[in-house]
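Working notes for the structure below.
For this view, one protein chain was removed and the others were kept in their places.
To keep things simple, chains are lettered A and B as they appear, and every chain counts its residues starting from 1.
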Amino acid sequence: MIVEIGHYALALAFGVSVIQALVPLWGLSRQDRALAAVGASAALVSFGLVALSFATLVASYVRSDFSVANVFENSHSAQPLIYKLTSVWGNHEGSLLLWVLILTLFGALVAVSHRSLPPRLRAGALAAQGLVAAAFLAFMLFTSNPFRRLVPAPAEGQDLNPILQDLGLAIHPPLLYVGYVGFSMTYAFAVAALIDGRIDAMWARAVRPWTLLAWVFLTLGIAMGSYWAYYELGWGGWWFWDPVENASFMPWLAGTALIHSTVVMEKRDALKVWTILLAILTFSLSLLGTFIVRSGVLTSVHSFATDPARGLFILLILVFFVGGSLALFAWRAPLLRQGGLFAPVSRESALVVNNIFLATACATVFVGTLYPLALEMATGDKISVGAPFFNATFVPVMVPLLLLLPIGQSLAWKRGDLLGAAQRNAVACGLAVVAALSLIAFTRGGPVLAPLGVGLGVFLVLGAGFDLGERIVARASGWPAMLSRAKGLPRSAWGTALAHAGVGLSIIGIAAAAWSSEAIAVLKPGERLTAGRYTVMLESVVPRTGPNFRAEVARFQLFSGDRELAPLEASKRVYTARAMPTTEAGIRTDWLSQAYVSLGDAQDDGLAVRLYDKPLILLIWIGAIVMALGGGLSLTDRRFRLAAPRRAAPVAAAQPAE
Amino acid sequence: MMIWAVFAVMTGAAIFALLWPLSRGQVPGFADTADARSLYRSQLGEIDRDMARGLIAAGEAEAARAEAARRLLRVAGDEVAPAGETEPSLRRRRASSALMLSVVPLLALLIYGIYGSPDNPDQPLAARLEQAGPQQDFAVVFARMEAHLAANPTDTKGWSLIAPIYLRQGRYDDAANAFAAAMRNGKPDPDLFSGLGEARTLAAEGVVTASAREAFSEAVKRDPKNVRALYYLALAKEQDGDAPGAIASLNELLAGAPPDANWTAPVRDRLARLEAQAKGDAIAALPDAERAQAIKGMVDGLAQRLSAGGGTLADWSRLIRARAALGEKAEASQAARTARERLGQDAAALAALDALADELDLKEVKP
Partner (left out) sequence: MTAAQTTSLRPAKRRMTRKQRRLTIIAAAGAVLALAAGLVLFAMRDAIVFFYGPTEIAEKGVMPGTRMRLGGLVENGSVQRGPGQRVAFAVTDGKSTVKVSYDGLLPDLFREGQGVVTEGVFEGAGRFKADSVLAKHDETYMPREVADTLKKQGHWQGEAGATAPVKP
């Protein structure tokens, strides 16, 4: 019975979402607050219903109720409990339910946060959010129903796709979804502002936590997905410029721009129209990502079996929300009040430059991702756009942005001093150049771009650190004063510095990838293989049985030079239910570097083994985590509830007046 | 019935919660300065706190206070007279209540009505496995057996039980694995060997592969009278193109059969087909009249054998086709009808027969 209760709850939630979309809008147009208040209670009710529905699906998975088609197709009774749980969202239908669950949870949070939001904005945002929820509930109920039943019930499930049976992937989709859905909240607020025809710093303050939250989770989600691809797929690569990856990367780029433009809006009441547009575009890109992943219109190595009917439905949703909101934008944006002025050299301008570059970078990814589709429709030719394209377009756009970042970061609001900012960064820049030059000298004959990339990363990290240090040291003398100054610095300042340093760390990791080396050989027990600094010796190959798989495990001993480091295991698994093989790479972390072993097929004369030396590779993901930490820290900053104007003090022109 | 009561309660609760905000009496309009005022107060408090902590200077705090006050004024300036409880507002409330009372249950019931299965109970696996007795479905016993073997891969008895089931289910690779597992730690048994050979053969779509032949040879080595192994070894000869050898082997097999053996029929079939083939080569060399006679004789022989009982879809199809090819429409239809009766349990076979009847234009076969 509980399965059917979950199903009914979902249908009921659809009805409630329709009410949530309609009644508050009516209330807004009639200035009737009682009607608008329905939005809040509807948001709470629909969250409750979707949560109930999700709980019943989870229960069905835990109890291995194979009379539910979704459970049968994606679960197996022999799975460990943790994977039974993660199977819930390891498939299309279940992941959509999770999506809607997070969406309605956020709606409920907006509904209860009535103290901090202007009532009209809240009512409008809840209506827009209700519409999004209704669309996705309809999509789920009509094309991807997780509660479809099977009669008679099969005795055993088909198991989850083995490469998804992994903790990394278990938490990857929820992280991404919190990101996507968080952007749907910014979208809802943007639509509400357009409906209301009014936008001010209050709006920016209401939106900023959602944007930051979404960005933090999207950052973590993308990093997690990338690390998963790195260790699970056994190719040793961590980013493939694949359409599905790009689908999550585009909202991230747009969202990063949005975070920066809301800062300008919050502090200086400028860039309003652009910020609204950016909020709409960011969510549109999230929807586009969903469309790409679910419809299979673009070939991706990450694609799972897809369904054209679903693709069409998502396309309709996409057209409705993107087209509708852009039309609303064209109609209402001219009514928005213009914001404050700023000088060409100022923090505001720096952030505008940031937005221009990020939007352009996002556009190049967009073109590279969708061009094959357009070309195929136009001429029938099929092409693939891969890393070479993005290296030639995306990277040159990002490099100037990153070079300017530390300088922009130390410019003052309203009117900055370019020379002063450059001087403040001279030390960091000098150290970075020294680092790059010494690397070039040290790795003579190696790749040239890599030391430059490392130099750029060092510049970013040092720039962020110096900027923060200067604020602490400049106005204070003596340790106690500095300490109190450090404590007094707003958390958002710490967050900004941390996030920018994180970008630097990731850049260093990415640049260092150029020094990685790999080797392949067919090994018999006792034979060795060397790549870069590491050597492995194959010791033995033994069979092993897991809960729902059989494995051939190859045991290695890892050496660095002649020094014995550690034993290492890599394996080939065959998941019995689907008779599907997977490769489990053996990875040994050696400070920030990794030795990575993956297996090929067993051959007559031994076992094919691939060994990589991946120097500093962990920095890529550590950088992402640091970025997310910075975002999280900013999220906790409550100081800037009021965009207090600062009278520019005579000396403060040379100081970033936070 | 119970489930509909639960649905009714859920619907009622949801609508009640939706109607709640409308039930409250005096609700102020949007342009409510109370919100702005409380925000203003909290902002002033924050500015004071910041100043106390020394984060902003007195001058800055003054400017901030002025800005906050300006914002408050702006909100107040936008103010429209509070709506209050007017006749239109009451009408709107009634209208929206009616909307909720109708739309929510209607949409929910409509969608659930289309996609839901209210009569389908939950079937958690644990409960199904516990259910004992004859009503327990085979699939569940089977699943339990598989689970047991996954946990105890050394249970050779279990493997030897499950292997033939796999074979019957057409899961030939699993069957081959199971036969091999059954022999891994136990003593090699001729039946297991011949089973392994059969699984390998069927997995290779009926071709007796080298590895299958090896298994059959092992079986015969241990039990020279192992019927299955001998049969497949004969088949192997046939596939190698050694028809006389195959015929000799099959004849030998039949000769050694006990009179009540139930496996002789398919062997005889095979033998008949082989001999027919051998004869077919000879028939092709005969003059026309004699050839027709010979073919007719063969077809009649087949019909006789099939009318005695048994016969697979392939046998029946062959007969029907042959009759139709000889121009004996009536006999063909008759054969098709008999085949329908015999193979009535097998939906796929029925469909195949119907398709065949359509193809050969046989009327009145379908009931």
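Here, contacts are C-beta pairs under 8 Å (C-beta built on N, C-alpha and C of every residue); 3 or more make two chains touch, one makes a residue touch a chain.
Computed from a predicted structure; not experimentally measured.
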From the listed residues A:A521, A:A554 or A:L635, report the one that touches the chain absent from this view.
A:A521
I'm checking contacts with the chain that's been left out. Which of A:V367, A:V448, A:A481 or A:V542 qualifies?
A:V367
Given A:S67, A:T104, A:N161 or A:S226, the correct residue touching the omitted chain is A:N161
Touch rule applied to subunit A and the missing chain gives residues 73, 150, 154, 158, 161, 163, 201, 233-235, 268-270, 296, 299, 301-306, 337-344, 352-353, 356-357, 359-361, 363-364, 367-368, 371, 381-386, 388-389, 391-393, 396-397, 414-415, 520-522, 572, 578, 580-583, 598-601, 603-605, 608, 610, 643, 645, 647-648
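FYI, only the chains that are shown with their structure count from here on.
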Residue ranges of subunit A touching subunit B (in the complex, touch as defined)
1-5, 7-9, 11-12, 14-16, 18-19, 22-23, 26, 28, 30-38, 40-42, 44-45, 49, 60, 63-67, 77-78, 115, 118-120, 141, 145, 147-149, 151-156, 198, 200, 484, 488, 545, 547-548, 576, 579, 639, 641-647
How about subunit B: which of its residues touch subunit A in the complex?
2-3, 6-7, 10-11, 14, 17-18, 20-22, 24, 27-32, 35, 38, 42-43, 46-47, 50, 53-56, 59-61, 63-64, 67-68, 71, 78, 80, 83, 88-89, 92-93, 96, 99-100, 103-109, 111-112, 115-118, 120-126, 128, 137, 139-140, 142-143, 146-147, 150, 153, 173
